[in-house]
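My questions all concern the structure below.
Shown here: the complex without one of its protein chains, the others still in place.
Chain lettering (A, B and C) follows the sequence in which the chains are written, and residue indices restart at 1 in each chain.
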Amino acid sequence: MEKYYGWGLPIDISTQGPEIDRLIYVVHGLMAALFIGWFAYLVIALIRFRQRPGHAAVYQLNHFKAPTYIEVAVALFEVLLLVGFSFPVLNHVRNVFPDPAKALQVRIVAEQFVWNVHYPGDDGIFGKTNIHLISGTNPVGLDSSDPAAKDDIVMINQFHVPVHKPVIVQLSSKDVIHSFSIPVMRVKQDVIPGQTIPVWFEATKTGNFEIACAQLCGLGHYRMRGFFTVETEDQFHSWLNSMKPPEPAPANVPTAPAMPVASPTPASSGGVTG
Amino acid sequence: MSHDDHSEKLPFWRKYIFSLDHKVIGVQYAVTGLLFLLFGFSLMMLIRWQLAYPGKPMPFLGQFFHPKTMIGGIMLPEFYNQLGAMHGTIMVFLGVVPLAVGGFGNYVVPLQIGAPDMAFPKLNMMSYWSYFLGGVVMFSSFFLPEGSAQSGWTSYAPLSVIASSGQTWWLFGMVLLITSSLLGSANFITTIVQLRADGLSFFRLPFFVWAQFVTSFLLLLAFPPLEAAGVLQLMDRLAGTSFFLPSGLVVAGRVLERSGGGNPLLWQHLFWFLAHPEVYVLILPAMGIVAEVLATNTRKPIYGYKAMVYSVIFLGFMSFIVWAHHMFLTGMGTKMSAFFQITTMIISIPSIVILTALALSLWGGSIRFNTPTLFAIAFLPMFGIGGLTGLPLGLAASDIHLHDTYYVIGHFHYVVAPGTLFALFAGVYHWYPKVTGRKMSEFLGKLHFWPSLVFINCVFMPMFLMGLAGVSRRLWDPTQYAHAQAVQPLNVFISFSAWFLGLAQIPFILNFFGSLLWGKKVDRNPWEATTLEWSALSPPPHGNFNHPPVVYRGPYEYSVPGQKHDFWPQDMKEKN
Amino acid sequence: MSGHAPEAVKKHVKIYVAVFAALATLTVVTVAVSYLHLPLRKAVVVALAIATVKASLVALFFMHLISERKVIFSILALTLIFFLALLTLPFLSS
Partner (left out) sequence: MSSLIRYISKPHPVTGVTNAKLGTWCFLASEVMLFGGLFSTYVLLRTGASHWPRGSELLNVPLATLNTLILITSSVTMVMSWASLAMKDFPKYRFYMASTILLGLAFLGVKSFEYGSKFSHHHFPSTDPFYAIYFTLTGLHGLHVLGGIIVNTYFLFPGSALWRTEPEQFTGRIECAGLYWHFVDLVWIFLFPVLYLL
């Protein structure tokens, strides 16, 4: 995985990522320019006006024009950042959702400290859920009496998506506030209990990536890590088929094969499984 | 308080413990605040071990901790979360605010306005003891069976509602701290409005007093909503209500037996309605101190005094309508986020004006490079970095990637650590002679300044890189994530820098206590400054001034042409 | 205050009694209106209008705001602005 991550921004594999990255670069360019100019001024002022014999302070000074111009320029630049970058990018990300018919629809239900990924199955309809049905083998409380639920697939911490296809994720939480973050997708959204918040993205590259929780959600916040896999359309469908529940026993969610058996990162020796 | 009481006749406990004198209370605040800063810093030292070497037993120190916090020297996640939550709470509410507002405000404001004391001395004392009690409650919560609060200093519901009993103590502690701040701020406003010396009009006030004045309004009007939120969360925790709990929660596999119907975002709104103005509560007094120190040590008036005053008022006003930029990712609509992005960009303008004015004050001066000036000058670029890195966070689009990462940590620490804290250090070195009658050692001061400057940048600068890499905050073990593993060497570097930063504070501690005994004795006005506090004796007696001072001119009349001396005190009628 | 002199205060006392009568009447009115079971929107407007009138009476006469100084008004105006900001909050969360 080394090639994906380094000391700067992680690689970007989403269609909307470049817009966000561009804004980050532009802002940092402005910051650098301002800071360097400003620091240079400071150094010059400190050397030139140090206290020394024969040098006295000046009481009255002409009003400086340059700083006012710079301040106005900064203000204008901020307007440009807002109107030219932030507003349109945010509008694109938040309001311009892909056509649901052409997109992959997924529900993700966060809980301490797991991401439950709920695919609607072949019928494209999510089965009914009920919080009173939630159990160890039925993490989202799928109602097996609902015919639409029969082909639903619920995975734990395993999120597979096809490449070059828009994905709409409906985010909700069972317990506390989490934050659904896929750094390589430039996607981050707080997951608020009591609400369902949609996000969308489209992957441009295949590979194995990760979902992080970005909001403190308790003891296991640090290990609320999901596996995010971008595959070709074919690979995705064969994976989805292999995860289908066995026909005779409906609504028996195959959690066993879906469970991440061991995290590939070196396990910490904290010895806490809270 | 009877009318004929004189401090000389008072018993020890009235004079130094339950004192009504603003100077004693100011010192009490400052010393307590400094001790809490040290304590909060120590918590971070522990956290830094866990972050540099996740899950490795802590050498030597580890064996002294209770098994509920560390097992075999290995820090448990619950203890890590406690340290994180309490570091934030202690630094903000028990360290910086009490030192900046309670300490410097109490000691310096009445002196600078030529008043004998605060308007309500008894209220002042109650304010300190309420703060002290709040501190005791916060501190002792570490010794609860389940430890202290562990839901972050922001205490987001529902996590905080279902958290262990430490959170209840946190809330009670906060109620006491809020009470203290409310009493203090009403006192400051009344004092500054009513008790200014004759001739001291508002536009002759030292900038520090202006900063405290605006700060007091922020505290007065922004804290009560948090108190309301605190009461609601206490009800949620103790009376079983569901203000912050929506219906249908399932915690640890069990349906939560609550009525539901609440809203978790309500807490965030009420919290940030306070907590954003609170950021300015942390910054404004620091800016005030820097203005005082720079004017004195450049030997010239500060540049654009009136523009600065208008900016600080505007800043205070705007700080109430930017709060939701902390909540860009909570699913708010784009129109709403556009509004808060605009206000956030607007609020950056007065900050830039003040910072620019302070920087331009150097131009044409005759700058003395003593310790307070070094800290005050360092404040400028450090606060500048803090402010600039706020830009990508204030733009909701770039915030998507940077929100809740180490970038945020780096940003606000640049504002409050090398920013505010450096200004506070400048204030300590600047006013120490007034409080004690002795100067602090310049040698130790510089030994404190230079390593602090270097190491504090080594601590916070790499955090921006970690943030850009997407590393989340508050991770007990960052190496769980591949993207965080890539920057893990930075964590080791930060930790060592932080420990060295700790060592760099030893000269300050030695200097602070040692100078009480060995510092060079000084007269009233060791820095040859103009504001009123320097007309009083060092230390000022009970009642501050022998005669109520009368003010003839503005606060920073340095190097006035045609004068023999390069400073012209505010209360001097004749030429100087 | 326009006058704390005993003669001025005697005049005030008459005003206080009148204000009391008004407050009591308005209380009865607001309760009576509630028994009409108006639709919620109308009921809110009526009840809050009456409450605002009552509150203004208390503030103006009992709290002497009618003859208060500028400094007090400045603080209250500032508070009002932030109070209104606070009341926008429910509409941000929904």
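In this text, a contact is a pair of C-beta atoms (placed from the backbone, for glycine too) under 8 Å apart; a residue touches a chain by one contact, two chains touch by 3 or more.
All of these numbers come straight from a predicted model, not from anything done at the bench.
The absent chain, not drawn in this view, touches the displayed chains B, C throughout the complex.
From the options B:231, B:252, B:503 or B:537, the residue with contact to the chain not on display is B:231. If you put the hidden chain back, the residue from B:50, B:82, B:263 or B:559 that touches it is B:263. Touching the chain that is not shown, out of B:108, B:182 or B:463: B:182 (per the contact rule at the top). Seen across the whole complex, the unshown chain contacts chain C at 4-6, 9-10, 12-13, 16-17, 19-20, 23-24, 27-28, 30-31, 33-34, 40, 43-44, 47-48, 50-51, 54-55, 58-59, 61-64, 69-72, 75-76, 78-79, 82-83, 86-87, 89-90, 93-94. As for the chain not pictured, it touches chain B at residues 1, 3, 5-7, 20-21, 115-117, 119-121, 123, 182, 185-187, 189-190, 193-195, 220-229, 231-232, 235, 239-243, 258-259, 261-263, 266, 270, 273, 542-543.
By definition in this document, only the chains that are shown with their structure count from here on.
Centre-to-centre separation between chain A and chain B, using Cα means, comes to 32 Å. Averaging Cα coordinates per chain places chain A and chain C 49 Å apart. Taken residue by residue, chain C touches two or more other chains at no position, since every residue touches fewer. Those residues of chain A in touch with two or more other chains do not exist in this structure.
Listing the residues of chain C that touch chain B in their complex gives 71, 75, 78-79, 82, 85-86, 89, 92-93. Interface residues of chain B, counted against chain A in their complex, comprise 54-56, 71, 74-78, 81, 84, 151-152, 156, 158-159, 162, 245-253, 255-256, 260, 262-265, 298-301, 303, 329-331, 333-334, 337-338, 341-342, 345, 348-349, 352-353, 356, 359-360, 362-369, 377, 380-381, 384-385, 388-389, 391-392, 395-398, 400-405, 465, 468-470, 472-483, 485-487, 490, 558-561, 566.
Contact residues on chain A toward chain B in their complex (touch as defined above): 1-2, 4-10, 19-21, 23-24, 27-28, 30-31, 34-35, 38-39, 41-42, 45-46, 49-52, 55-61, 64, 67, 70-71, 74-75, 78-79, 81-82, 85-87, 89-91, 93-95, 111-112, 131-132, 134-136, 141, 174-177, 179, 181, 183-184, 186-190, 192-195, 197, 210, 212-223, 225, 263, 265-266, 268-272, 274.
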